[in-house]
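A single protein chain has been omitted from the complex, and every remaining protein chain is retained in its original position.
We call the chains A and B, going by the order they appear; numbering starts again at 1 in every chain.
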Amino acid sequence: MFNSDLMKRLSDCFGPSGREKRIREMIIDEIKNFADEITIDPLGNLIARKKGTGKKILFSAHMDQIGLIITHVDEKGFLRFANVGGLNAKELLGLRMVFDNGLEGVICQEELKDKEKLTTGKLFLDVASTDKEFIVNNFRVGDMCVFKSEYYETKDCVICKAADDRIGCYVLIEALKNHPKTNNDVYYVFSVQEEVGCRGAKTAGYNINPDLAIAVDVTATGDAPDGIKMDVKLGNGAAIKLMDKSIITHTEVKDLLTDIAEKNNIKYQYEILEFGGTDAGPIHTSRDGVPSGVISIPTRNLHTSGEIFNKFDVEECIKLVIGTTAK
Amino acid sequence: MLKEFLFDICSNQFVSGFEHINGDILIKYFKPYTDSFEKDRLGSYIFKSSGSKNTKIMLAAHIDEIGLMVTGILDGGFLSFITVGGFNPASLIAQDVTIYGKEKIFGVIGIKPPHLTSEEERKKPIKTKELYIDTGYTKEKLEKLITIGDIATINREPLSLQGSVISAKALDDRACVAVMLETAKELKKISHKSNVYFTATAQEETGLRGAKTSSYKIAPDIGIVLDVGFGKTPDMPSDSAQLGKGPIVAYGGRLNTKLTKKFVEICKKYNYPMQYEAIPVRTGTDTDALQISRDGIPCILLSIPLRYMHTSVETIDLKDLEITGKAIARFINELDNSDLEEILCF
Partner (left out) sequence: MFLNELTKLSGVSGCEFEVRNYIKSKLSEMGCPFYVDKLGNIIAHNKGKKNKTIMVSAHMDEVGLIVTNIDNDGFIKFKAVGGIDQRVLNSKVVVIGENNIPGVIGSKAVHLMTEKERGGSLPIDKLYIDIGTSTKEETEKLVNIGDYAAFKGDYVEFGDNMIKAKALDNRVGCSIILEILKEKLDADFYGVFTVMEEVGLRGAETAAYQLEPDLGIVLEGTVCADMPKVEEHESSTLIGKGAVLSLMDNATVYDINLVRSVAKIAEDNNIAYQYRRSTSGANDAGVIHKAKKGAKVVSISVPCRYIHSSVSVASKNDLMSALKLTKQVIIEKQKGE
């Protein structure tokens, strides 16, 4: 059964890269009765451990979402910003943004001589106030904001912001809650700052030094008219990544995941992504190397305020994570 | 022997991420000249030749080659693919390929005939996603033989050109794995005191990944990185290195100056020819990973001049390999008998 309430709370929770405090606290609250040990490392990664004497397995899903950072506040309520994570100017125009304190703004553009040359520097956030004191007291250089958008679901799919990678966090939370009987020493890592370069994963990977690492993140699909050519489709199950720009999945990990999926009747599909990377990137090259792979949740419309995934795929991903833990 | 090794190894695939498949070939050649063998957890091969001192010298040459990965099985028995590592898609046109599925499958990458192609279309640069592998099977038959994620390489028999010049695919960086073999042979003859680790690193073409993990594992005192450099042809800058004139010695921030100068001294002493290059920032080789491994590894970088890099007709002069292999052996000897700390201190 898909836990819509949990996913909605995960999606709505404020947590752009580097400001993951709220989402971390929310997740701790959710999992505190299920983990043997909870630690937070210097970068802010949340590590929930289920102790064991067997192999060390690390699962990683990132808590952070993309957003904007305010670089200039003028007294008229026009804020300048830079992006936090992958976003470009054309995608931002007209969007509604929300700050940690609940205040909102709309992204507008300067007068442009050449409409094609729209850059982030030509945009500004209008926070809808003519009260100078209000503006100066509530908005500071360094504040961050994220998309404002509503969670919505149909019978089989969900539209929400930050499915990347709150749906990965959802998968790990559900897997942890249903942690199987096993000797393995399992680390559920909710990592920070993936969107700005998989930074949390680097230190978590070094610190834990596992025998096997699996990142749980979203991937694109090829089943929409948006021009992306991939074999991955919504509803076709958990995607087992073969390659992206950050990792070529170890053959033995690919075989392991395939084997677990087949033996447990989990629907799966193979995935090759021509662009992008995940936490598995820095983890698999840490120290003298870590055999690694990625379980992906197929998602359309990535890095927008309305990412779309399929609930069945999510269930299959959870089963695959649990299956891996048990092996 | 170098030619035999190269011809053997260049006829087999070692695509980035899949270097574990044909490892036996490497082991066969390196075993007679080394004491032990192990791998890091990414798939790099480390052959160790033990010495009497504690000093550790790591030689690094990457074994992986660029290749193709199947992304889709289409009607008519065509395969769509993407590249693993940096390919110019133009070099894929009109080539034979082998796809490593459940069995080896032959395929062809072709393009529309000139009769049906306008002048304008011919001038447009081609993209990888516009190319397909033609297997000659039906889609149904193909689906039984191939899965998404299978890899493919271009078919190219190694070829002897005039003199000691040869042409093959993936001489980047097999030529340097051959140099390591030459050094291993020499050291067995003249003996050495340092522990030498001949490392065939994995996944260099996709981000120096094996260099990072293998150097972490070995934690050497110095690194000697071997890769290929740009050999002169009519369309290259006039100061490019030439085939047959010896290895290209690199100067720059990523290399240790005193160690490099020591190598140059040895080459002058034994009359080995050399060429030079200055690299301001990134070398684009395993050096970039080795230099900052753990608390740092002082490195030198030697490049074998090579024409037509990243195509299936890479061309080198075997003379350069012999010279470099022997020069490194002499260099290691010299380091054995020097105060390494003195050379490396600032």
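One rule holds in what follows: contacts are C-beta pairs under 8 Å (C-beta built on N, C-alpha and C of every residue); 3 or more make two chains touch, one makes a residue touch a chain.
Since we're looking at a predicted model, the values are computed, not measured.
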Chain not shown: contacting residue from B:D75, B:E140 or B:D295: B:D295
Of A:Q193, A:T249 or A:T278, the residue in touch with the unshown chain: A:Q193
Sole contact to the chain not displayed, among A:T71, A:N88, A:T154 or A:N178: A:T71
Residues of chain A in contact with the chain not shown: 17-19, 41-45, 69, 71-72, 74, 80, 82, 84, 121, 141-142, 193, 196-197, 199-200, 202-203, 206-207
Positions on chain B where the hidden chain makes contact: 239, 251-254, 257, 276-282, 291-292, 294-298, 344-346
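As a convention for this text, only the chains that are shown with their structure count from here on.
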Centre-of-Cα separation between chain B and chain A, whole angstrom: 36
Residues of chain B defined as touching chain A within the complex: 16-18, 20, 40-43, 69, 71-72, 80, 82, 84, 129, 147-149, 203, 206, 209, 212-214, 216-217
Chain B partner contacts - residues on chain A that touch it in the complex: 229-231, 242-243, 248-251, 254, 270, 272, 274, 284-285, 287-291
